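Every protein chain but one is kept in place in this view of the complex.
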Amino acid sequence: MQIRFGYELAYRCTQPTPMILTLNVHYTRTSDLVRRDDLRTAPHVPLTMYRDGFGNWCTRLVAPPGQILISADAVIRDSGEPDPVVRDAPQHPVESLPEETLVYLLGSRYCDTDNLSAFAWSQFGQAPPGWQRVQTICNFVHNHIQFGYQYARPTKTASEAFNERQGVCRDYAHLAIAFCRCLNIPARYCTGYLGDIGIPHNPDPMDFAGWFEAYLGGRWYTFDPRNNKPRIGRILIARGRDAADVAISMTFGPNTLERFLVWTDEVIAA
Amino acid sequence: MQIRFGYELAYRCTQPTPMILTLNVHYTRTSDLVRRDDLRTAPHVPLTMYRDGFGNWCTRLVAPPGQILISADAVIRDSGEPDPVVRDAPQHPVESLPEETLVYLLGSRYCDTDNLSAFAWSQFGQAPPGWQRVQTICNFVHNHIQFGYQYARPTKTASEAFNERQGVCRDYAHLAIAFCRCLNIPARYCTGYLGDIGIPHNPDPMDFAGWFEAYLGGRWYTFDPRNNKPRIGRILIARGRDAADVAISMTFGPNTLERFLVWTDEVIAA
Amino acid sequence: MQIRFGYELAYRCTQPTPMILTLNVHYTRTSDLVRRDDLRTAPHVPLTMYRDGFGNWCTRLVAPPGQILISADAVIRDSGEPDPVVRDAPQHPVESLPEETLVYLLGSRYCDTDNLSAFAWSQFGQAPPGWQRVQTICNFVHNHIQFGYQYARPTKTASEAFNERQGVCRDYAHLAIAFCRCLNIPARYCTGYLGDIGIPHNPDPMDFAGWFEAYLGGRWYTFDPRNNKPRIGRILIARGRDAADVAISMTFGPNTLERFLVWTDEVIAA
Partner (left out) sequence: MQIRFGYELAYRCTQPTPMILTLNVHYTRTSDLVRRDDLRTAPHVPLTMYRDGFGNWCTRLVAPPGQILISADAVIRDSGEPDPVVRDAPQHPVESLPEETLVYLLGSRYCDTDNLSAFAWSQFGQAPPGWQRVQTICNFVHNHIQFGYQYARPTKTASEAFNERQGVCRDYAHLAIAFCRCLNIPARYCTGYLGDIGIPHNPDPMDFAGWFEAYLGGRWYTFDPRNNKPRIGRILIARGRDAADVAISMTFGPNTLERFLVWTDEVIAA
């Protein structure tokens, strides 16, 4: 299967404005690209790329005063397989977790574990450990939070989403991540594209999606408490402790977002 | 000058309890050790060390049921010099910040920059950039927050400290860090020992201290908004994005902290 | 200004032969593409792309027995500006170089700094540091080496070029890079297209060009000791430690290069 994906973002700045963009597909997916996803800007500005501490490719630029259009339009191969389900994936005791997973047990900007720990243990402490415990958490979060774009708020933490019971995909992910960490299961945030391949068409305008990965049985598995069922065609962009680490764009100065288009469509041979 | 420092912590656990301890002096100070700061436990348990993503030394162990005593008692050489003051240290424009500093512009668990950005710009945006802007922030934080151990709360964020106007050293540091990041100055949290060398003796029981570093003119400088004056005899343990990254101890199971002693004293030759 | 550029390479292999090609324009120039530079092959074979450690796009394929034609024909916008000259760009002391530049101080396959260090210091150690020192190096290299395609040799190192005093553009670049590194100035190799825009037409068949970048005053600047004057219309393909990192093609098996055409021409509106 091939998927065409991309975005068109337009920002208007009043002064030269540094930006950091995390918009390229994740390094683990570059070899699936059929058409490159290089970021284009109009007007042209110098770009510098670097990899952040998680390995994500980030782009630095300085937007000039006026409008800058940032876009990409790429094609990627995909297995067409839904997210794997491995019901017997076991949970690691803390003492046997690999060192590099330990940072994903800590609290982070939007995953305020310390505020949720008591509830997490009382609610999920009896669920069978491992895959089923993570799935129990996802089921809870999926039912607990009401989805609505109007509930999006850049400052919303997991505990706020828990209390308000409203949010968007990233809030679902943050809450589930926080619960997993409370229960000593490493969990990390993922951002990327997720189209509606294999499911009824969603008429809402597309956005980037947020989901998460939990560390079970020696590897990381995808979970998506917003949709809460295996999906086809995820295109990972970046991973981090939470959405604070993998913002699509960080702008260092006043600006207006004048256009925001994202697309992800299966390529149907003529 | 030589400083004797150490700690004695006693935990009581009801079951085997994994712990991660960040208690060794920072690798930048190992050269100064006159007597090693190796962590001892009673009863003896196997220890595993690793470096976290910031380079800090961490120790993993599994505490047995019952009490475990964790201690060190070391001696370190110190320059006896107060924290440097470099009033003309300039601020980097965002676009010229080295890549490794960019993560210290992001929000983090206790430094919720997005909640403080508007205030930060209105309050500090006119202060001369560079050292003076950071010092202006420290002066504000020093005066804004009332110190009191009774105000300590593990979940307190910078914006909560800002609104409640009460806290301990880590809250001062978190608030100043958040303001610096809002103003595009990389800032990172430090934890360590800080005695009362050169100042009137403080009768309160000692605790570990929190301060921060800001990136100005190509290097990191120490700032301490709690004390807000150059101090002698800081002994760095660890650095991170905020206190969530450098907790002295993380315990993965129910436990009681039965003893908590910290000391830092100048060694006076007989 | 618009520039049409591309290539046509034909290889004949006797068996299925893996290849790695570094032929796409650099990600920093994708925004400028008016017509894409996608690599085409005849016969058609599956292509896989990846980014190497420097961020360059590379393409993997397996050439079938017989001839394979590999080509692209693209159009790119260009500022029409010559390479910038910033005579007061300062040199960083080693201790203030950003971490990501340090690898460009080390020796590499074709830049054998250890063989050239003594000469470099005696010859260039008194030149004013910064831009002028790099320019002094370029002047020396430009005059020291006699250009000639017949002097090209894939194994030629900087010290060999220095001793033989003959070479092609990549040898000029390697020697200047090695001298810069000896003098603690980070320098990296660039490969790309360079036409004869703004200069007398060169009747030789075109080839890809090699030049280099030096890190001065917080950014990377283009230098070209072969031509040794600012040029218009460089189209960067890839950057690395030296030509070993950015070979246009690597073939893993016996083959014959049957055709090799490269073009770079200003598009003149009718």
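First chain written, first letter: the chains are A, B and C, and each begins at residue 1.
Keep this in mind: contacts are C-beta pairs under 8 Å (C-beta built on N, C-alpha and C of every residue); 3 or more make two chains touch, one makes a residue touch a chain.
The model shown is predicted, which means the values in this text are computed figures rather than measured ones.
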| item | value |
| --- | --- |
| Touching residue (missing chain; options B:Asp32, B:Asp114 or B:Glu164) | B:Asp32 |
| Option touching the unshown chain, where C:Gln126, C:Thr155 or C:Asn202 are the choices | C:Thr155 |
| Missing-chain contacts mapped onto chain C | 18, 20, 50, 52-53, 58, 60, 62, 93-95, 99, 102-103, 105-109, 111-112, 114-115, 154-155, 184, 244-245, 247, 250, 252 |
| Positions on chain B where the hidden chain makes contact | 24, 27-28, 30-33, 36, 38, 47-51, 55, 57, 60, 77, 79, 100 |
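The rule we apply is simple: only the chains that are shown with their structure count from here on.
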| item | value |
| --- | --- |
| By mean Cα position, the chain sitting nearest the middle | A |
| Copies chain A and chain B touch via same or different residues, half shared test | same |
| Of all other chains, the one whose Cα centre sits farthest from chain A | C |
| Between chain C and chain A, distance of the C-alpha-averaged centres to the nearest whole Å | 37 |
| Chain B: positions in contact with at least two other chains | 99 |
